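Certain chains of the assembly are absent from this excerpt, and the rest are unmoved.
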Amino acid sequence: MKSFPTFMIEPLVRDALKEDLGRAGDITSQLLVPKEAVLKASIRARQEGVLAGFDAACLAFKLMDPDILIESHKKDGDKVARGEPMAFFSGNARAMLAAERTALNFLSHLSGIATLTSRYVQAVKPFNTRLCCTRKTTPLLRAMEKKAVLAGGGHNHRFGLDDAVLIKDNHVAIAGSLRDAVTRVREGAGHMVKIALEVDTIGQLYEALDLPVDVVMLDNMTVDLLCEAVALIAGRFVTEASGGVTLDNVKEIASSGVNCISVGALTHSAPILDFGLDHGI
Amino acid sequence: MKSFPTFMIEPLVRDALKEDLGRAGDITSQLLVPKEAVLKASIRARQEGVLAGFDAACLAFKLMDPDILIESHKKDGDKVARGEPMAFFSGNARAMLAAERTALNFLSHLSGIATLTSRYVQAVKPFNTRLCCTRKTTPLLRAMEKKAVLAGGGHNHRFGLDDAVLIKDNHVAIAGSLRDAVTRVREGAGHMVKIALEVDTIGQLYEALDLPVDVVMLDNMTVDLLCEAVALIAGRFVTEASGGVTLDNVKEIASSGVNCISVGALTHSAPILDFGLDHGI
Amino acid sequence: MKSFPTFMIEPLVRDALKEDLGRAGDITSQLLVPKEAVLKASIRARQEGVLAGFDAACLAFKLMDPDILIESHKKDGDKVARGEPMAFFSGNARAMLAAERTALNFLSHLSGIATLTSRYVQAVKPFNTRLCCTRKTTPLLRAMEKKAVLAGGGHNHRFGLDDAVLIKDNHVAIAGSLRDAVTRVREGAGHMVKIALEVDTIGQLYEALDLPVDVVMLDNMTVDLLCEAVALIAGRFVTEASGGVTLDNVKEIASSGVNCISVGALTHSAPILDFGLDHGI
Amino acid sequence: MKSFPTFMIEPLVRDALKEDLGRAGDITSQLLVPKEAVLKASIRARQEGVLAGFDAACLAFKLMDPDILIESHKKDGDKVARGEPMAFFSGNARAMLAAERTALNFLSHLSGIATLTSRYVQAVKPFNTRLCCTRKTTPLLRAMEKKAVLAGGGHNHRFGLDDAVLIKDNHVAIAGSLRDAVTRVREGAGHMVKIALEVDTIGQLYEALDLPVDVVMLDNMTVDLLCEAVALIAGRFVTEASGGVTLDNVKEIASSGVNCISVGALTHSAPILDFGLDHGI
């Protein structure tokens, strides 16, 4: 059992391969590599980091040719050292050359996210704080990117607009007041759905203190205000800090005692972790 | 006529919306926003940069509700200043809130690529050098990312394995020699297909000088070697430098006189350009 | 703004039309109805009930011909009397005849669910109890059926395996104990995810009383046991009764004071609400 | 060779699994069940009935993990006793728990249809009458439901609008007369297409007696009228009774001597046949 059942990521890997193969396929290899030639290769990280997207990378090879053999002792979430081989492949040379770039694109992108996440997680280690991703994900890759965040030691926020309620300022404006908004949501939302409330000021927080919500998202507050807010809330709600979080300030934010910190950059601005395919092992 | 005909990007935008809407849709707005409420909003850049992905962002709104009105004087490739509104939207409030994140995710990701590209292009401006992207793109977004590179003033390399030949070292190893590889490709490739040859050393280049290829890719060479190579080639081939290019060294590489420089980071490691939706205009 | 944005239900309605049109389309009408003939028709309920699936029914007509006019003052959740017209249609006769059965199949199936739900809801009206559907839905129609339950006055339980945790006996067996299971879930689950625990006996409930779960599902308990459980829980958790619920016993179950009752039959065994298309209005 | 080749039902089973797994999959099992844990389980009917949909149920497990083993001596159309195990499964525990609800939803829905069909078939057993389903099927499940009707001993009517002609009153109205309608259809319809004519009264039937149709559908007639009609027709056409058929009156209708009776309720209002998955066999 892998991170995803194959049938869920197959359409994505298939479409990614099609982007690269186009209509005519790998014309260079068709002209230069004999039909039955066999290749051995290994994938190595060119930088230290945390692995993610291994399923998708393997599937790229398997879709080109199910007979390609893959050997590995690594899995998503494992650390890789610079130059360390993470998997060995052997099989039809044309198929392997055709799959190479697509496999590496998945692996590099998702391991980049896992690696960046692990840096944030490392930074808040002294504190009992969760590091969460947001809905600011790369279009079409949300589920994979959220798994990559888990691989890096982070946690997932809601997956989309449908699996939890998050009441923001414009919702409150339409509803009339914090209290009215929360009351209407409480009545209407399913009993298996959590309710989070975004507050931007300590004043708003006072208004919210006796409302039946599960999570309070403290948006764009200074560390001082976060400390004040955490003290005021005193365990009534799960607390979450968001907005303007960077690798430089995340530790200080965590020191405020918030339960979670959410960081859009984990998924929207992580540079890749560089991997390469070395032929001939 | 937009960057893409709608039918080509609709499946991507549709699937991106589905990632966010899940099965139940935007449950918060369903509970708090009246069915017929109307919203006005503007999208503003929170940073200076170059716009890309505007078609996809608009389509996210239009798919939620074709009656949403969009007004804008901007288009892909335009510069945006920090805080400058790039488009005004008005329409059904539920539809607009549901489309918001998906629209911004496309816009931020693709404008991030256009913005980074424009920085590289700016850096090589004194020289007559083209800046090109590679096949190291985010899975499923290649065509959009390549348009974003154009929006940033860059050029596109081949789109995939099928629209041009690129002979690499492992192909040469299989074919026996540079000459054999090029000869076989010349004979077999269609007459509308360009042939590029990767060389890593000046020695290889000497071997290649009289071969009938269109482009020589000078891979991972120092600037000194690039200068030597350009002098040797003397206009016989289009020249392309690749490998290890950064914003710091791109100008010096361009000074070698190569025709093109290809940079994977344009598409695989560009941070987003931050955009936000301001309600109530 | 309708119950669903069109793009989300279009693939379902399109595929349902294809089931009926096959490869050759409505061959009877092609042979007997002139190409440009116009038809007027109304859809009427042949039984009293609650309307659901109106969006899908209308879309079936619009997909056949976007110029078909639809007039109606009804919407999902409205009651319909026997014989009452719920919508008037006019347009190309061939298109309308071809869409008729598909439109009615959606409408009848989903209104059947809304109508059965409304009967259960009516039965528990004296009590402050929510009536919920389950994951026992007709394959491929879950989102539509869950909306139909809302139209009938019911509530939705979790939408799938991914949007809430439900710890069942086999999970507990694997984890070792209730406490261990809940602890591990608490640590690992996202902070926006609710946790429900299934208990079958009062003994299990005692074990669970101080565990940090959100919902306790009291499975297959007699009304006496439910009363005892509700008293023991004393507001610590949201309570849900499940198993063996029928229209005959639902009121008595509600009298136990549980917060929610979940009923699989709402979606898996509701007979249709019969609708017909009357030609010539 | 199964009821359907796998490739024809795979898209349906795949989409049904996706409905349940959403984006994050079975989060409960991911947190509580070890990745490599193995489970044994059996599916048992909780009621007596007739089996249908076994292919789809098995495919739900196989799509989650092709290595799950399935052992069974049952097939669609077989009777199952209450509590009787119909199949044994063993394999990866996470995969099995994730597939369980989807598999049971297919099995219960389709076996419900087969079981109801078998009751109707049983009722008309003394007579030489066929029991047929209609086009009143659940959207997206028509082919599967029609197979379930066969499994229950019934027969299929036309599959859609394209594989046979059925002339109804509104067609006749447009054509001018029964005779004109039949003549035009005869001329235009393919020679491999059957033609059925709906008649509502004995008067209409007289008009139809010498027309070249294959089937006459006697719609909403009393048993007396059906007897009269059958006598009049005297073997000229295949006869079919339709409209208002229930388990209570189907035997009497059959006694009229009609060749076929069509019943919409078989597919649109059959309650499920309850199945459960028992863990640990």
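Per-chain numbering from 1; labels A, B, C and D assigned in written order.
The working rule: a residue touches a chain if its C-beta (ideal position, glycine included) is under 8 Å from a C-beta of that chain, and two chains touch if they have at least 3 such contacts.
Worth saying up front: this structure is predicted, and the values here are computed from it rather than measured.
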Subunit count for the whole complex, all chains sharing one sequence, 4 displayed: 6
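In this text, only the chains that are shown with their structure count from here on.
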Contacts common to chain A and chain B (chain labels): C, D
Of all other chains, the one whose Cα centre sits farthest from chain A: D
Length of the line joining the C-alpha centres of chain B and chain C, rounded to whole Å: 44
Mean-CA-position distance for chain C and chain A (Å): 32
Chain B and chain D, separation of their C-alpha mean positions in angstrom: 51
Sequence positions of chain B contacting 2 or more other chains: 19, 21-25, 98
In the complex, chain A residues that touch chain C: 130, 132, 155-159, 162-164, 190-194, 196, 214-215, 238, 240, 259-260
Residue ranges of chain D touching chain C (in the complex, touch as defined): 12-13, 15-16, 19-34, 37, 56, 93, 97-98, 101-102, 104-106, 108-109, 112, 135-143, 159-163, 165-168, 170-171, 174-175, 181, 184-185, 188-189, 193, 265, 268-269, 271-272, 279
Chain A to chain D touching residues, read off their complex: 1, 4-5, 7-8, 142-143, 146, 156, 159-160, 163
